[in-house]
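Selected chains from the complex are presented in situ; the others are not included.
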Amino acid sequence: MPDLTTTVPDWLRAVPLVDHHCHGVADVTLDRPTFEDLITESDAPAPTGTTFFDTQLGFAIRRHCAPVLDLPAFATPEDYLARRAELGPAEVNQRLLRATGIGDYVVETGHRSDEILDPAGMGASGAAGYAEVVRLERTAEIVAEELAVAGAPCDFPTAFRARLDDLLDPRLTGAVGVKSIAAYRGGFDIDPSRPTDDEVTRAVAAWLAAAPEGQPLRLTDPVLIRFGWWEAVDRAVPIQLHVGYGDPDVDLHRCNPLLLTDLLRLARGSGASFMLLHCYPFHREAGYLAHVFEHVYCDVGLAVTYTGAQSAQVIAESLELTPFHKALFSSDAFGAAELFHLGAGLFRTGLARALATWGEGWPEDEQLRVAQLVGSENARRVYRLDEVATTTFGRAGA
Amino acid sequence: MPDLTTTVPDWLRAVPLVDHHCHGVADVTLDRPTFEDLITESDAPAPTGTTFFDTQLGFAIRRHCAPVLDLPAFATPEDYLARRAELGPAEVNQRLLRATGIGDYVVETGHRSDEILDPAGMGASGAAGYAEVVRLERTAEIVAEELAVAGAPCDFPTAFRARLDDLLDPRLTGAVGVKSIAAYRGGFDIDPSRPTDDEVTRAVAAWLAAAPEGQPLRLTDPVLIRFGWWEAVDRAVPIQLHVGYGDPDVDLHRCNPLLLTDLLRLARGSGASFMLLHCYPFHREAGYLAHVFEHVYCDVGLAVTYTGAQSAQVIAESLELTPFHKALFSSDAFGAAELFHLGAGLFRTGLARALATWGEGWPEDEQLRVAQLVGSENARRVYRLDEVATTTFGRAGA
């Protein structure tokens, strides 16, 4: 990261990061259409005559990742992808990941997990610790599919609870938290109250009855989404929520985090924490929630990578109302190791710029403390990473 | 304010401020829990192992207020509060207030007024002029309580009108405006039209019938909130509206100022002015309203203090569409004199940075004129401060 960090002081460059929300990288050679698909949130190719390399993210890749692959900055997309193929995915991933300073990956495994490295694979590739977060909606889909095959959908509440307990059991999967993608399944403008088991059972029956034959189940019923939330609340774990910016499946105005206000009120005192992810362009609203609710945290993960050279402003805005003990770093990277590399690099650059702007008169040790809180300590505290057994969370190969 | 103002030119430092919306300071020694409660909008303590001193506001206090109390910048919270106790509240308040350059305090007295200095007390402590703004909802609660005791709730419209007239009468309370906290009592997405006296009388009866025995009345009925608005409109006074950011009682998405659009349209030509307070994170939306409606004004009071070192951006954004003759300074400070000190200091710093960024080629006298309009002249004009009798608005001790 030669230039991305020119304005990053040494003490900030040395802060180890916990990436509290990410996915795995692909371990195959990526052709141009696949790579372009990984560097956009669109589900369509760029219009004829254009390319997703002509974006903040595309420019950041050419600017900052090309040198990691021994190319000059701003190598052409063609040269970049040719060099990427030449080095091979294992080498590319290791180079890009190990230059991030990410010490621990908290990997969410509920999205196209067969195409990417699993948490242990990420630890090995990045020479880092790792832990897992499980997706509530995916878990519900798996449980419902199993019950449908067994002809016992009425057992859903019990079966879901048992599965969630297993996933969170340190002797089994040992997940350190859960994730909800309610934002992609209808949004947050729903009654947030806890449903009864009867309501849940009826909703599962209706879901299975209406499901198209031979296709994977897709959970969208708000009753079942709320059921997942409340089961997680009962277990007092960190609950990651996708908020704001994402792909065109999202109705963005329905995932303004302020629409979660009533849920957050209902869940006060439960011991559960709510981790608002990305939040762009509602990161100021998310900061308000993190400010006034003791169990709310937030990041601007995905937004940092995608806004590239402009991310410093987004990072500064995300630290207006959010207490320094409530903000976290994440990359939300999926598939391309470049997204980890830039997520971490841009985070350090943006935080360095913010501190330089704000910090006239802030002693270096206070600036460092802010960087440590946001970069890793808040995540270590909330996910209790230091209590997790080394079998599920530890240095790769340990 | 040694460092907060290093980039503030002398002519800007000399501009006297009118704090057009604030509360009083506490005149007692504040222990750590009480002080931490005064420097957050949360209603809960910071999570175990964290402190509200680790926020933009907390850092700003240690950075800028500690030297006013003869401590080094970034004294620890413990040392800061010990020194605060040692000096005593009267000395602390005087030091912090008198260094603000606030020449006049327009004090809203409807919130926990028994715990803080009254307007005259603020004038004395700050060596400044003062005036009063009264809260519509609190006034309605007091009138309703009195009528309930007297067994005459059907007289509410008449009694409220008489009370409001008294409060605005220069020979009596002499309030220079009113305040509505509709944002805390259900939000702005209500029918804004004027209710009939019959509707009001029925609403009061229902309110009193449903009120829990032995507890203070709490106004939430939109009929009565609208009644208050329209009585104020009829009196052609400045109407302050809490907008946006506040404590967790607020449903923030229900107090977007754009939801006031129909009310503002209905009240055109009445002579009343609408003063949108704070507005964060909707300050650009508020700026639009101040731009297109001749009777709308706005500030970013509370947001400046709470966003601390990042407030310069918020101030700049608040002056995008808002005409320079429509923007105002306020601190919205309550309880802790630090909030006045930082409100004023950060306002000057942020405005200085904005003018330095914008003003390449703006003559100094034009920059000064903008600062004078926003800092005091707009408030003096809208609240007619120069017409107020010295008994209610004048230099302390005059």
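We just call them A and B in the order they show up, numbering each chain from 1.
Note that contacts are C-beta pairs under 8 Å (C-beta built on N, C-alpha and C of every residue); 3 or more make two chains touch, one makes a residue touch a chain.
Computed from a predicted structure; not experimentally measured.
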Message: Whole-complex copy count for this homo-oligomer, where the file places 2 chains?
response: 3
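One rule holds for everything that comes next: only the chains that are shown with their structure count from here on.
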Message: From the mean C-alpha coordinate of chain A to that of chain B, what's the distance rounded to whole Å?
response: 38
Task: Spell out the part of chain A that touches chain B in their complex, as residue ranges.
output: 256, 258-259, 261, 265, 268, 284-285, 288, 291-295, 313, 316-317, 319-321, 323-325, 354, 357-363, 366, 369-370, 373, 381
- prompt: Which of the residues in chain B come into contact with chain A in the complex?
  reply: 3, 6, 40-47, 49-52, 54-56, 59, 63, 73-74, 245, 247-248, 251-253, 280-281, 303, 306-310, 313-314
